[in-house]
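Quick one: this structure, given as structure tokens, is what I'll be asking you about.
Only a single protein chain was left out; the remaining protein chains are all shown in position.
The block that comes next holds chain A.
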Amino acid sequence: MEVNPLNIFFVKSDSKGDRLLFRYPYTIEHKGQLSGFTDEMLSTLFAVKAELCNKKFELKVNDVRFVGHPTLLPYRANKDDTAAMILINIVFALQASASHSIVKCYYDLSKRLGKALRHEEERCSYLTEEMKIMLAAHDEVNERNDSEINGDNEEEEENLRHSVSSTTYSVDNGLEGGPMSAYHLILQRSSLARSMKSVFEELSSTGIVQVRVNKWVLLSFCLPHKAHQIHNRGLIIEPETIDKCLQKLRPYHGMLLLVNPNDLLASIPLDGSSALLRLIKLYSPLKSLQTLAIEADLTFKQVSQLTGHLVYWAKATVIYPLCEGNVYVVAPGANIHIHSPLVDEFAKEFPGLCLLQMLSEFSLPAPLWYISRSAGGGCGGSARLARCVAWLLQRRLLLQLHTYVQFNSPHWGRDADGKEYYCEKHDIYNRSCSVSFSSLNQMQLNVPEPVEPRDNTIFPDSDEDYPTENNLNQTDFSHTRPIIIDSDRKKHEKFHENDSANHSFDDGIDVVDGIKTNGCDYDNQIDKQKKHGNSVDSGISNNINGTAGNSIEANGNDASHAELSNGETLTSDDKSKGLPSRLSDLSLKDNDNAANNTSSDEDRFESDQDVSPRTKTNGLTNGSEKKNGVSLNLKLQSEMSFQPPTVWGGSASCDVTDACRAPAEPESTESLLHTFTAEERTVLSHIPASNNTDDLLLLAQLHKKGYFRGEQHLEEIMFMENVSRSQLMQLLDKFKDVLITFETEDPAVAMLYPYQ
């Protein structure tokens, strides 16, 4: 593996020349890629010129990369000579393919080893002593080898002293009880060599180095790339990732320790930060960092830095605090092999539970409350479930999904030429599948909170309040319909069908001229819309005069519409023109109080009507008189305030602004609404929930602050805006026609997952 070091070298260079004093491992079977290098070669390469000292040393030869920090330090070779300097270089050999961040960590380690040695040299001439031991051992072994070979061959002796073959030879002979490798001898005699050996071994095993140089200087080092593999094999986390994650860390995030808090407390050295100790004592995966900060009396910055520290040392990871509403799914790339050691570990930790069974609960995204209810009996209470989930999160077997919201502007899905794309097959598929799939989704995905009041027809009262507008809603919806993004959408569709079916029933009672057929035939509707979509759109869009528009439709439709003509002209006109009401009209009014069909306003009108003719088209081409009923109904409702068509804009705006201004702060309402484009306002005006100023205000506020760009999840919105989840869920439901939701992971948390 490229994270592991290939070798560690210790080279000195002073007035007596350069020498490779120690290397580990030194046996031939560990050489591998380094087999081409003799000790002499290496020592000349690592004994750098003075100009390169105290800087990063990086040399790549073929497929091996050497990295080190040459340290120049004063050296008391003789008692009288005080000015002598010695260069020491502790070099790590790595695979050349090791990433830059790994190389950087090794460089850092080399630098710190150098510093520790310099300190010890100044304090008690530790280096001098150790080097003496090493040199003596080298000489001793050379002498012994010389005598064994009887010194008959000068050249060979020369070779043996420096080259690989000497090691080979020595080791081979060492086994026979003959001369030993100098390095072996050094390892027995020198504590520095033993320190280096343990550095190498700890790097190769855990990535966490805890070495006391000369039993005095504690050197703690962590190679995060390696350390995180203690808990998760194959998970490579670079320090850069942790930095990025820290930048994204918010107060609502939480921390999940990967080790037992008590063990962690015990492992912290005596001079450890008291803040860290407090933090760990108060730790709970249920607490957010903000809570931890308050409880531990720390600033958020401190807490997040401490968290980053713990993440770096592979003691913790970042999560969203565990709570019932959290939705989890099996993480991509999770080890779900039936023979994985995790299965046994899990069984040991949670007797009576099976890891795979537990994971299967999350094979579809599921909120915790759902699991605790469905599998609660087996799990043994929510506390155990929480522990269980924490365990799964520690091993990165689960991934949390968050809901993101995207404001769906009416532009979306339309090409530059105003053409709409949709997929009929998809549509049919939805219809056939929506029953099972959406009900499933509704159960599992989307209802962590109280059921939204207007989600279905269990609240007939509220429906009675808006009998017509619900239908409008539906009409409008069919416009945005082709943009099908996720299962959530499907869910809504289904409910709309229910809705409309229900209302059509209501209409049957209420509607004035009630020849009514089933109004929820989507395919039919869509088909019609498709046929008419372009022609009517283009024909009407800049035709403000309702009669003209209507005549086109009358031509296009069956004769029954002709009967409606005069009386209905006004109504349908009202409907299409009068309805872009509130929001769009606010802007109109803003622009020009006497907003009329004047040419100056034409542009704006056009954009407004981008949608409304469609609504009208839908209503009329529905192939049933139901829509006419609707429009009549609407007429009845809005007739009172209605003025002659020529001044519709002004009048409507009066009507609307009155309604909107009712609350105390008309200015802010208005200015907030300006965050929507004219078209968006038109669409919004068709949504019944827009009648509720508070809802609309909240929507506008959140939209203005950019929360509906699919970049911030609900929890973040809740935190930032201090709104409750139920408030948000209700808002989402009320404005579901313009708000698309999708569930995905929090990037800050997901960064620490292996699949990233």
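The rule we apply is simple: a contact is a pair of C-beta atoms (placed from the backbone, for glycine too) under 8 Å apart; a residue touches a chain by one contact, two chains touch by 3 or more; residues count from 1.
The definition used in the following text is that contacts and distances are computed from a predicted model.
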| item | value |
| --- | --- |
| Record-based protein name (UniProt) of the chain missing from this complex, from "GATOR complex protein NPRL2", "IBH1-like N-terminal domain-containing protein", "DNA-directed RNA polymerases I and III subunit RPAC2" or "Calcineurin B homologous protein 3" | "GATOR complex protein NPRL2" |
| Of A:Ala275, A:Cys323 or A:Leu364, the residue in touch with the unshown chain | A:Leu364 |
| Among A:Glu143, A:Asp263, A:Asp694 or A:Glu711, residue touching the chain not depicted | A:Glu711 |
| Residue among A:Val91, A:Val329 or A:Ala700 touching the omitted chain | A:Val329 |
| Candidates A:Glu679, A:Asp695 or A:Glu745 - the one touching the absent chain | A:Glu745 |
| For chain A, residues in touch with the removed chain | 36, 38, 40-41, 44-45, 48-52, 55-62, 100-101, 104, 244, 248, 329, 364-365, 401, 404, 406, 412-413, 415, 421, 423, 485-486, 706, 709-711, 742-745, 747, 750 |
